[in-house]
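As you look at this complex, bear in mind that one protein chain is not there, while each of the others sits in place.
For reference, chains read A, B and C in written order, and residue numbers begin at 1 within each chain.
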Amino acid sequence: MTTGTVPYIPAVEVEERETYLNVSGKIRSWLLTRDHKRIALLYLISITFFFFIGGAAATLMRLELMTPARDLVRPETYNRLFTIHGVVMVWFFLIPAVPTTIGNFVIPLMIGARDLAFPRLNLASWYLFVFGGCFTVAAIVLGGVDTGWTFYTPYSSVYSNTNVVLTIVGIFITGFSSIFTGINFIVTIHTMRAPGMYWRRLPLFCWSLYATSCILVLATPVLAMTVTLLAIERIFHVPIFDPNRGGDPLLFQHLFWFYSHPAVYVMIVPGFAVVSEVVACFSRKRVFGYWFVAGSSIAVAFISFLVWGHHLFVAGMSMYGGIVFSFLSFTVAVPSAIKVFNWTATMYNGSVSLKTPMLYALGFIGLFTMGGLTGVFLATLAVDVHLTDTYFIVAHFHYIMVGGMVTAFLAGIHFWFPKATGKMYPEWAGRIAAGLIFFGFNLTFFPQFILGYLGMPRRYAGYPEEFHLLNVMSSAGASILALGYVMPLVYLIWSIKYGKDAGPNPWKAMGMEWTVPSPPPKENFTKIPVVTQEAYAYHMMTPQGGDGPILPPAPPGERVEGGKPVDVEWSKQ
Amino acid sequence: MDFSKQFRLFPEEASSVAGRVDTLAIWLFWVSAFFTLLICVLIVWFAIRYRRRTENEIPPETKSHEWMEWSWSAAIFVILMVFFAWGAKLYVVVKKPPTHAMEIYVVGKQWMWKVQHPEGQREIDELHVPVGRAVKLIMTSEDVIHDFGLPDFRIKQDVLPGSYSTEWFTATKPGEYHLFCQEYCGTLHSEMTGKVVVMLPHDYEAWLAGTVPDVSMVQAGAKLFSTYGCAQCHGQLAPTLAGLYGRPVQLDNGKTVVADENYIRESILNPPAKLVANYPARMPSFRGQLSEEQLIDLVAYIKSLGAAAPVTQPVNGVAPDAIFNQPPAREPPPIVPVPKGGRR
Amino acid sequence: MSQLTALEHDSYPAEQFEDTQQQSLAATLGMWTFLATEVLFFGVLFTGFYMYRMRWPDAFADGAKDLKWYLGGINTAVLLGSSYFVALAVEAARSGDRRRIVRNLLIAIALGVMFIGIKFTEYGIEYHDHLVPSLNFSSVSPEGQPRATQEQIFMTYYFVMTGFHALHMIVGLCVLAVIAFFARRGKFSAAYHNPVEIAGLYWHFVDLVWVFVFPTLYLLRHP
Partner (left out) sequence: MTTEAQHDQPTSRTYFLVLVGLLILLALTVGAAFLKIPGHTWGMIIALTIAFAKALLIALYFMHVKFSHKQVAAFAAAGFVWLGILITLTASDYITRNHPASMNYKGEPRYLQSDYPGR
């Protein structure tokens, strides 16, 4: 039915068929697996664990902020809470979330490969991730760390007496996990594409993940070395950033944000990836402006390296530096806007179905638009002076990270859940959870924009009386949000056992991952398929399509382009 | 709960730049609101208008148009550049203190603000200023990075250890305003708060008169100057400090520096190998011997030893002796200098 | 590492690849991507070093003068030489000349060990000269010349840069030794020599980093 290579397997036979899940049930076979799909699930379990650690810290913080007084926890505990929340959420949830789970699972399927280019490296990445996570968890258990996730010197290198070094070791190791994942994806997308899968036919998901991987590979080493310098200064008492001995604390901030600003795009660009797929599928449309969406991912990745200085506008950086970085920061808004417009335009004249993944994706577009536009406030120099280090910042980046990234992650999880497990979840539950999350999120974070403009500083355990009402609203929203996040955990686990069979292509989606049975067999494709059409050829679906869209089989002359035979190796590059 | 205060959307506009920042922010708000609503309305409209009516519906193919992409990119870019230029222009205003501003020194430490007026009044976690006068804060930190944030004035500036950073404002409304440390600085960061009290000019004079000042900063600095025996060298073996502030100084290595607060501070803590051309390097370092507050007293004293004449020519061509061989300032000037600059 | 190489050889190309060309291209690109990350890893040190050098030019120039430039120079020559022999080993691998691979690799390893030896001798001299920050840094040199406080920053950068470089050298030496061992056992042929090339890339990169470390630390002697 599809490329003429993958046999059509009716849903009835799914139980007896050998899949990547039931090929061996031993724990050992999971822990030593080199199958990208299994590794994706290992990652999924680990990041879910970390998500709930970070979420628990957030819950305690919002409880503390219910009242102006510092009454629930002591300030030092509060400082540890927001540091744990930041460290865990950034490095152990947001950055790995989409690439290592969804990306790991679907990239080889999408490009028609049997696995990633370096399967052992992929498993090693997961072990490094877990190993780094152990250090960070140890740092938390042994008393926590109170520097904030940004580790500004000289507080972190000289003054703090908490487990800074232990946390840094964890981040360093996890950084290498990110680098290896990035290398794996880049090389895979370059060399492992099936015949006919030219760059112009590459699904936008892969384009975005490619951009993400470039950032991971080029930015993460900077973080690794910067935190190493911090640890060296802390352990050996040698001067590096210490202002008392000629060091410059701003150097740390430059180096840190050279990594951490692009890292923000590591968190959001994979969100773009998921949303492009979901919007196209549930509008049954080719993504509007394919090249612009693909190119804007690359552009965002590149520009993200030029804008880090906007974190230093009031830090004591040169005024001229501030103006340069402000200009560069404005330019990053253009590719982001292109994406939002194109997703919206994709729905035009489509066949829009508001299934759970689509609800999340549309929520993403709205919330990301707000997060992005408030980012423009912060790129505007004079306004940034007022807004930076207030709750406006907190609200802004949660609109990007939580409203954007986590929503997109959930869209992706719901979209590919049937593919990974072969089961469907109850649609009504998915929609209720999506609604709860959207409502809870806005109630939590919208008041924080106002709080920020009023001047409430971030990282405060207590606050003046006049900020009380808005904080109560925010905390109330957080409890709804928490409920919204627990729901998918419950019904998705329930569905693995009791869900209805999904069949290979429940959404009637295009894309090669939908041409293999669900769950896919261990080797993905018995024979490597030949790709003969663009990624989003929804208009070519047959109207009576029984179980899914039909991809025309590859004509033998397909490898001939413009009269010249295409060299297979070059076409892959 | 005072609900009138709970439903504010804007903080007080209590400084000369606050209104201008708010205007810019409101424009940003309306443009953002327009685009957010545009996207939301389009999404909802498309979701309803083009909803899937049958399971096997195949919508017609839509071609994408490059001209659309380029034109909306260009439109967005132009709008963004307007805000960039506006923001940058205002930023220069917010950053650059006027020359006539009265100067107040601030030292941040975990977890308090120490404020010192030129007349000698010292305050903890409070800052009294007169309304309508430009105030320049010269700030440093004793330990970690802090931030002197004044939301009602729409300004903030990180306070770094090891160097002076500055921030300025002209308060426009008498009243009490929040002062927050806005850069995370450790355990009691959230308690490193205070207030700025803006007073009518005569109230401010009364406050100055009513508080019992310690010796003025200049006097305190003069005392330190003699305690540490600075005058034994400066004037004969070392360059005189009279008229130093604000002047370019010719160094031994051919370089030229302008003697501002940071330069004076560095010269006390890191006495250069050859500070000034034609003088031997004999000054010891005072690092560790002087607190940040004593340092600012000394800086204030040295600044008081004659304001700089406007520099019309680089000193490179002028013999150092012509600039520096003046009688040593052994005695502090008897009067407290009136803060420079007039009222606005 | 050793097991990996053996496995790779036994199932060549590996199961996820269609053919050997694809596998070899993937391995080469993977290594180059990794080297790009290494450039930035060391790049942080260079960035910090040059920013501080702009700020404290005289202290940094004095620091450079306190190092033994001739030891650094000899080490540069030694390392360039070892890189040359690794290049010859790779060439030998392409033509499948097993003995020449082993011989060239052994010379390269010997030169690499020599580099490490000179480096540690140099560390000893610096310890003797009281140049190690936080351990025995003295504000007066053995000759009685005063040293600036900020020279400690220079020395910190010196030890961190050369230390990380030496660490990379040691890893590289181990890799070369493993490759030489397998070459001797006849694992590589004209058709399958990718591991030799990859290891060679890594070794050349370590050389390339030193090419920048040497002038940066030893030769900027004027403020």
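Keep in mind that, in the parts below, a contact is a pair of C-beta atoms (placed from the backbone, for glycine too) under 8 Å apart; a residue touches a chain by one contact, two chains touch by 3 or more.
Every value quoted in this text rests on a predicted model; they were computed, and no experiment measured them.
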Candidates B:S15, B:Q121 or B:S165 - the one touching the absent chain: B:S165
Residue in contact with the excluded chain [from C:R99, C:H128, C:R185 or C:R221]: C:R221
For chain C, the residues touching the chain missing from this view: 21, 24-25, 28-29, 32-33, 35-40, 43-44, 46-47, 50-51, 54-59, 61, 69, 73, 76-77, 80-81, 83-84, 86-88, 91, 94, 139-140, 146-151, 197, 200-201, 204-205, 207-208, 211-212, 214-216, 218-223
Residues of chain A in contact with the chain not shown: 190, 214, 218, 222, 246, 250-251, 254-255, 258, 305-306, 308-309, 312, 316-321, 324-325, 569, 573
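We adopt the following convention: only the chains that are shown with their structure count from here on.
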Interface with the most contact pairs, given as the two chains involved: A-B
Chain closest to the middle [Cα centroid of all protein chains]: A
Gap in Å, rounded to a whole number, between the CA centres of chain B and chain A: 38
Averaged-CA centre spacing for the pair chain C and chain B, given as whole angstrom: 46
Sites on chain C at which at least two other chains make contact: 149
Residues of chain B whose C-beta touches two or more other chains: none
Of all residues in chain A, those that touch chain B in their complex: 70, 75-76, 78-79, 146-148, 150, 152, 154-155, 158-160, 243-244, 248-250, 283-286, 288-290, 292, 313-316, 319, 322-323, 326-327, 330-331, 333-334, 337-338, 340-342, 344-345, 347-354, 362, 365-366, 369-370, 373-374, 376-377, 379-386, 388-390, 450, 453-455, 457-466, 468-470, 538-539, 541, 543-545
Complex contact set, residues of chain C against chain A: 4, 14-18, 21-22, 25-26, 29-30, 33-34, 36-38, 40-45, 47-48, 51-52, 55-56, 59, 133-134, 149-150, 152-153, 156-157, 159-160
Residues on chain B engaged by chain A in the complex (per definition of touch): 1-3, 5-11, 17, 20-21, 24-25, 28, 31-32, 35-36, 39-40, 42-43, 46-47, 50-53, 56-62, 64, 66, 68-69, 72-73, 76-77, 80-81, 83-84, 86-88, 90-96, 110, 143-145, 147, 149, 151-152, 154-158, 160-163, 165, 178, 180-191, 287
